[in-house]
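A single protein chain has been omitted from the complex, and every remaining protein chain is retained in its original position.
In this document, chain identifiers A, B, C, D, E, F and G correspond to the written order of the chains, with residue numbering beginning at 1 in each.
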Amino acid sequence: MPSRVEFREDRCKGCLLCTEVCPTGIIQQSSRFNQKGYKVVEITAEMMSECKGCAFCAMMCPDFVINVFKSESEKGGAA
Amino acid sequence: MPSRVEFREDRCKGCLLCTEVCPTGIIQQSSRFNQKGYKVVEITAEMMSECKGCAFCAMMCPDFVINVFKSESEKGGAA
Amino acid sequence: MTQELRVTNYPQVLTDRPTHYCPGCHHGTAHRLVAEALTDLGLVENTILVGSIGCSVFIYNYLSLDAIESPHGRAPAVATGIKRARPDKIVFTYQGDGDLASIGMAEIMHCANRGENITTIFVNNTVYGMTGGQMAPTTLVGQKTTTSPSGRSQEDTGSAIRMTEIIASLGGVAYAERVAVNTIKNIKKAQKAVRKAFEYQVKGLGFSFVEVLATCPTNWHMTPLAANKRIETEMIPYFPLGTYKDVLAKEEK
Amino acid sequence: MTQELRVTNYPQVLTDRPTHYCPGCHHGTAHRLVAEALTDLGLVENTILVGSIGCSVFIYNYLSLDAIESPHGRAPAVATGIKRARPDKIVFTYQGDGDLASIGMAEIMHCANRGENITTIFVNNTVYGMTGGQMAPTTLVGQKTTTSPSGRSQEDTGSAIRMTEIIASLGGVAYAERVAVNTIKNIKKAQKAVRKAFEYQVKGLGFSFVEVLATCPTNWHMTPLAANKRIETEMIPYFPLGTYKDVLAKEEK
Amino acid sequence: MSMYQDAIIAGFGGQGVMLIGNLLAYAGMDAGLNVTYIPVYGPEMRGGTANCTVVVSDDVIGSPIIRSPVSLIIMNGPSLDKFQPMLQDNGILILNSSLIDPAQTEKNRVQVFAVPVNEIADSLGNTRMANMVALGAYVQATGVLPVKRVQDSLVSVISAHYSHMIPKNAEALQAGADYVVQHGRYA
Amino acid sequence: MSMYQDAIIAGFGGQGVMLIGNLLAYAGMDAGLNVTYIPVYGPEMRGGTANCTVVVSDDVIGSPIIRSPVSLIIMNGPSLDKFQPMLQDNGILILNSSLIDPAQTEKNRVQVFAVPVNEIADSLGNTRMANMVALGAYVQATGVLPVKRVQDSLVSVISAHYSHMIPKNAEALQAGADYVVQHGRYA
Amino acid sequence: MSQPDRIFIKGNEAIARGALAAGAKCFFGYPITPQNDIPEFMSQAIVDAGGQFVQAESEVAAANMLLGAAACGIRSLTSSSSPGISLKQEALSYMAGSEVPGVIVNVSRGGPGLGDIGPSQADYFQSVKGGGHGDYKLLVLAPGTVQEAYDLTIKAFDLAFKYRNPVMILADAIIGQMKEPVVPWTPEHRDPNEGRTWGLVGAKDRAPRLVKSLFLEDGALAGQNLKLQAKYKRMQSEVDQELFLTDDAELIVVAFGSIGRIVKSTVRKLRAQGKKVGLVRPITLFPFPADVLLGLAKQGKRFITIEHNMGQMVEDVRLAIRTVADSDFYAQLPGTLPTPDDFEEPILKALEG
Partner (left out) sequence: MSQPDRIFIKGNEAIARGALAAGAKCFFGYPITPQNDIPEFMSQAIVDAGGQFVQAESEVAAANMLLGAAACGIRSLTSSSSPGISLKQEALSYMAGSEVPGVIVNVSRGGPGLGDIGPSQADYFQSVKGGGHGDYKLLVLAPGTVQEAYDLTIKAFDLAFKYRNPVMILADAIIGQMKEPVVPWTPEHRDPNEGRTWGLVGAKDRAPRLVKSLFLEDGALAGQNLKLQAKYKRMQSEVDQELFLTDDAELIVVAFGSIGRIVKSTVRKLRAQGKKVGLVRPITLFPFPADVLLGLAKQGKRFITIEHNMGQMVEDVRLAIRTVADSDFYAQLPGTLPTPDDFEEPILKALEG
């Protein structure tokens, strides 16, 4: 799958709002705390392949943590 | 007719609102000015007999100028 | 034997004192309505009047009640303080349209929304009377005032605010009605409305509000008779009379 | 050859700076909606932001716009001054519910009624966030806050004020809509609404108003997820979403 | 101190007392003198009486407010009651004798000029110019300015729309002055 | 001046720093001493760190605000960065070594007591009592009050609803004190 | 006087509890840092005490609610902080002008404008000179400890009703936010008829009562002003201050409220070094302890005034002693936190002259 999500982990506040809107349910709370003391979310390497690049997670995140990427080859997918 | 109207002339401001609500049209502007310089209203002695004692004039007067009297004998007329 | 009977019985709470109002000004009539309602309901000795700033600032000269003078627009807050301090008293505000609908907008909205168990008599004459006829929030579009010399411009200043409608939409309101005192028929309705407003307070139903459409011949630059007609021809069409909220009524308008 | 395409394009006007908001607070989302709308419409360089006092007082740290900090509740008056001074600029206020619906009630009502050609983004989280969770006019009956420790009492404090409905009833208003940002569907609608509000200002149609139902997990004493759910289960039923006024629409709700 | 005159001008609202106060002040200004004018204002004006105070002097004027005026123009009864006691001894009192009985004046303490201003104005065809008649009388009685000077300043207080009325007003001013010349003090 | 102690107690919101600040102050008060306590307040608390300052003295206390404290209880990393520079030379620093590497301390300038408060609390069955462990360590290290005195004051800060937790909290206080006795300064 | 155990509470709570002990029955508030503990505490406590808590729509409304409640002769208060107090100025002028005895609490913060939420004493002028319009005075009380916050709140109500005048408690974020042990007490003798002779209650069997500040008739407003000034003169008897080591002092430090208490530590420290310094801490800011200061000045002492602002009370100090002495001034800057050490240098400098 050509989609991919990046978390700016230092910005994440661990609110988990993104986890509930992901249609594939691949975002999870990690066991890491960031510098601010928040338990950040993650997508494990295996699960990343299930990402549809829908960007719902980014739309939901109140802290502009998430960047979503798609492959160009997949036509018409990007909005 | 046993009805009668009294104007506290010193209070009258000559607004004429009473003149328009009198069903018999007997209240008129006089040619007298009171102490405050207002041209007061009046009911001439002849016209007074036409008064029905409805007290519309008093109800309309914003300055509590008017007192209306009726005769007791006329049953059921007073409100 | 015929004995003369006095038809007009001015309530005692109405003092025997000439008013300072201009000829044909409806403030006097509105005062009388309040006096009659309080007298009829036997509330005079138990009532606190909350005055406001406007031509009616001297209302305490005409109604023989314990009274307080509020800062401009703040009568509903002052009344709230009084009612909270003395919940057993009847408390009402008497306010003009500049006072209530302009500077006092927040206070009246929140007093009503909290459902303070008080009564407001709102005398809307579409103008700042006391200060010399400036535009009010209730001034009709096109109406000339000293601060809208070419007539109120809708584009620049919006249109007249209809307070009763807004107040009626708030949760804490028990009763909201708009009346006029330009005709005998309307005066009779107004009497009932003012009485009802106080009755609802006695019953503890919440906030009650009566808007009285009133003349200001002086600042309308009209004779009292012409001003009185304007109520019918210009004001009522824009500010329709009637009951806008009545928690005890089956149907609301 | 496959080239990677970035789906998320955060508008440049949104600064690269972590926000001070609590986890799951919707203020950040509301900021983004504004940033997107201004960017999409090409207004960024022409816009003046009128901030208010509340958790969003630092909004100027996150939106790279010429900005002013208003006294609590007075943003609509400040914005009026700005728009009158610079009619060619896009001017908007960003206000919380304590700010807009309580202390600023008179200012928002009159700004709307005058039809000032500005936009207001109203973030309703049913509580005073910044000061630590006191009761707001929009607090739901029964909701516990630091000043309604047993839950808001309808009898004593009335019920939650629905601002969009009231604003929509005023003459000068071009557009009034209530949105939420609790689901993707609602966020998409909210994006459209915010954009429309600014478009109407560009078109000079008058006052435009968007109420955003928002969480305050901290002062609701809920997890962000639970707070987000409360929008659906408690807030929307009382504060229905939708368009309450749209001068360009055929039908109004 | 050389030239100094003041006047309180009082009457019902609608009698035009503010207008002649302004006119007097303009005439003083146009004559190169220092002048002040101050009206009552605010709710006091409501319904009741109106008044204003004018000071004309060739020296700097300290106060526009005069507690003991040297002259009065009194257009109605209540104003006589209110202001006559303040008038300085031997001060000049122009009295609208159309509405007020001159017998009410303290004619032995002050100089009274009783002028039937309404009738004079009526005779000129317009009762509303009674105020101008009174001012004409005042100007003549005090000698503060030539009548002509006041007439020339009419243009400053009468709006362009009513400029056709200027000659009539000038006539009224003259008629007031003439009346004083002819009838002198009330005694 | 005789007996005097102060402390800035700092950590994440939720680590219970305000609670142990209050407890320390109550214990001082219950011991008949003068005490002051002042928290940070307002929006500063939002999301980030929390801290409070406690002063205990047998003399009148001038300021509840301390710019150069004689001791610190530091529960998280950012607080160490912020407050360690303010600590007086030779001051006492109680460090939550469960979250912070003691190597980050200025151990040559100040007296560091590195206490793995989370682990100790965990071992007692409740991580949330890490704050009590830290306070126990502080009391022991400074000798400001007997541990018993602090334990006896728990009743003042723990609400009736949670009074069954008092013994456990007392245990945690003791465990913190014991750790200091056993391990001494970090060097 | 019942004498229960010491309780450990914030100054804000001490004010709220003091008000309850004084018999306050109505509280009107609006949220603002750093005084939020007061409305939050009251929202439960005054209701439990049979009174009323109203969170007003604004500080303007809260002040006017106070005007209404106090006009009924009911002990009532409002509290806020600097920007909110600015909004109350019109109502304060009305209260003073119509002689209504409310209590207003200002837990002041840094300004001007939104400023910050830290402590500051920069509302001295506003409180003491009158931020509202017209010639009027508030009684102004400035607590220096949490106990005093409690005690002065009780006193505030007594003074308010004694003089039918608004009374302000001028605290700051330090006094409001710090906790100290407090011995709570309840005043024993309160006039049960307090307010009965003038309060609004409905005009039964007597002439109506009127609470107003409009005086249009000739000379009426002059009369009201003379009456008020005479009252303000009578209030001079309420002057109160703490004197600390002033007897043999060469230099008097004048400081009020939180700064007063902090300076006291500095003075103690300097005394330990043999420096002859003393402290006058005005407790009533109006009436101001001018005579006390003048008396000290006449003994040849020198003065420095220290405030947490850019120089306000120093004007009253200088006025008080102007015929014989003058005062230096040291500003603890708004937006900074004061400690005793800060004042050593300026005091020593003033001592050296």
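Going forward, contacts are C-beta pairs under 8 Å (C-beta built on N, C-alpha and C of every residue); 3 or more make two chains touch, one makes a residue touch a chain.
The structure displayed is predicted, hence computed values, not measured ones.
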Touch partners, limited to displayed chains, of the chain removed from view: C, D, E, G
Contact partner of the left-out chain, one of G:Thr78, G:Ser98 or G:Thr284: G:Ser98
Hidden-chain contact residue, picked from the options D:Thr19, D:Ser56, D:Ser70 or D:Asn125: D:Ser70
Touch with the omitted chain, as defined above, among E:Gln5, E:Thr36 or E:Asn51: E:Thr36
Options D:His110, D:Arg162 or D:Lys189, residue touching the unrepresented chain: D:His110
Where the unshown chain meets subunit C, residue by residue: 53, 57, 69, 71-73, 98, 102-103, 105, 128, 130-132, 134-135, 137, 146-150, 157
Footprint left on subunit G by the chain that the document does not show: 60, 82-83, 85-87, 89-90, 93-98, 108, 110-118, 120, 122-123, 125-126, 129-136, 212-216, 219-226, 228-229, 309-312, 315, 318-319, 322-323, 326, 333-336
Touch list for subunit D against the chain that is not drawn: 44-48, 50-51, 57, 60, 64-71, 74, 77-82, 84-86, 89-90, 106-107, 109-110, 114
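FYI, only the chains that are shown with their structure count from here on.
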Maximum inter-chain contact count - chain pair: C-G
Of all other chains, the one whose Cα centre sits farthest from subunit G: B
CA centroid of subunit B to CA centroid of subunit G, Å: 61
Distance from the mean Cα position of subunit C to that of subunit B, given in whole angstrom: 26
Shared-contact residues (touching 2 or more other chains) in subunit E: 47-48
Set of subunit C residues in contact with two or more other chains: 21-23, 106, 109-110, 114
